[in-house]
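Of the protein chains in this complex, one is absent; all others appear in place.
Moving on, here comes subunit A:
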Amino acid sequence: MPAILQTKNVHLSYGSKEALHGINLDFDDHSITALIGPSGCGKSTFLRCLNRMNDLIANTTITGSFQFHGQDLYAPTTNLVELRKQIGMVFQQPNPFPFSVYENVTYGLKLAGHHERKFLDEQVERALKQAAVWDEVKDNLNKSAMSFSGGQQQRICIARLLAVQPDIILLDEPTSALDPISSAQIEETLITLKKDYCIIIVTHNLQQASRIADRTAFMLNGNLVEYDLTSKMFTQPAKQDTSDYLNGKFG
């Protein structure tokens, strides 16, 4: 099965400072890939390249190849709104819009021109169920999304993203602001979701990577040190740097 997203020789510079020194990573569909590494290693920067979030930062130069379904992500003809619908992102802090749960989940659909009530209702239920938060919010769909707990807000954000049926879900430390129970619920949700999506997650939590990721990429100082099956990397890493990092000897 060819990778859904292939990146080659990715370099990124903020002004004259290069933050990514040539990253090659391919991502499989229906799997979870974790990006790990100490703060400042470039993992979030790399993740943000994957749906062109770095375009918003002035003075940023990105080179290299990004092939999504065989198409160039950075082609001048790429429609950014369409792209971010296909490759959505969930952030560290839950960031629901200050509207109702229903409005949050239907936001992307309405933007795409869907206004039929029955269709929207169905999609809200599907997305919230997929995000494993339906049972907790179904009786309060008109309540502000901000009034729910952090873990619930994060799952509402995941549902908001799922509503537009993306291909790839990017998550940038999605549980670092959550308590262990909420984190475990998000992890369970992601494991269920990988049947239908390609999931790429940046995490500081090594246990989280080992628990849920099929493959793990270890980055250090803007370089990709090792990329392998998680079961292989956490038991027999190929590089000493990887072993040292996993054992908490630095980072």
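The working rule: a residue touches a chain if its C-beta (ideal position, glycine included) is under 8 Å from a C-beta of that chain, and two chains touch if they have at least 3 such contacts; residues count from 1.
In this text, contacts and distances are computed from a predicted model.
Leaving aside the chains you can see, what is the UniProt protein name of the one that's missing? Options: "Phosphate-specific transport system accessory protein PhoU", "Tryptophan synthase beta chain", "Cell surface protein" or "4'-phosphopantetheinyl transferase superfamily protein".
From the choices "Phosphate-specific transport system accessory protein PhoU", "Tryptophan synthase beta chain", "Cell surface protein" or "4'-phosphopantetheinyl transferase superfamily protein", the unshown chain carries the UniProt name "Phosphate-specific transport system accessory protein PhoU".
Which one, A:H11, A:H30, A:H114 or A:R211, makes contact with the chain that was left out?
Counting the whole complex, the residue in contact with the absent chain is A:R211.
Looking at the full complex, which residue from A:E103, A:E187 or A:E226 touches the chain that isn't shown here?
The single option touching the absent chain is A:E187.
Which of these, A:N9, A:S65, A:N95 or A:S231, touches the one chain of the complex that we don't see?
Answer from the full complex: A:S231 touches the omitted chain.
I need the residue numbers on subunit A that touch the omitted chain, in ascending order.
Here the touching residues of subunit A are 184, 187-188, 191, 207, 210-212, 230-231, 234-235.
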